[in-house]
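What you see is the complex with one protein chain gone and the rest in place.
Presenting chain A:
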Amino acid sequence: MEIRFILIQNRAGKTRLAKWYMQFDDDEKQKLIEEVHAVVTVRDAKHTNFVEFRNFKIIYRRYAGLYFCICVDVTDNNLAYLEAIHNFVEVYTVVDEMFLAGEIRETSQTKVLKQLLMLQSLE
C-alpha cells in the first residue's frame, strides 16, 4: 500500500507540485507527467476518478483548474486516497485565509485557526 507519486497539474499540463516516492530518472519523470496529463484531462463527470495507468492506477480529483493526482498500486483502496486528496486540499485553504487578491489579509495565527474551525463546523 504505497503511494508512488503525487502530482498537481493545471489543465494546460504545467506541474504545480510533484512529489516522487519511487526512483525515476529525470526523463522518465517528464514522460510520466505528460502521460498522466494526457490520461486525466480527457475524462469528464461520467468517468470514475480512478484510471489504470501502466501497471499502477491513478486516483485523481479536479478542483477548478487543478488536477490532483495520486499514483498508487492496483490493489490500494481508491476511496481512501480520494478522500486523502480532499483532506490535503482542505488544509491548503489555510492559504486562502491568509492571502486575498495578492494582499496579506490576516496575520494573526489564532484568528486564522479560529476561522478554519468555524468553517469546518459549518459543513
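To be clear about the criterion, contacts are C-beta pairs under 8 Å (C-beta built on N, C-alpha and C of every residue); 3 or more make two chains touch, one makes a residue touch a chain; residues count from 1.
Everything below uses one rule, namely that contacts and distances are computed from a predicted model.
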Can you tell which of "FHF complex subunit HOOK-interacting protein 1B", "Two-component response regulator", "AP-2 complex subunit alpha-2-like" or "Very long-chain specific acyl-CoA dehydrogenase, mitochondrial" UniProt lists for the chain that's not drawn? "AP-2 complex subunit alpha-2-like"
Contact set of chain A toward the excluded chain (per top definition): 1-2, 43, 46-52, 77-80, 82-84, 86-87, 123
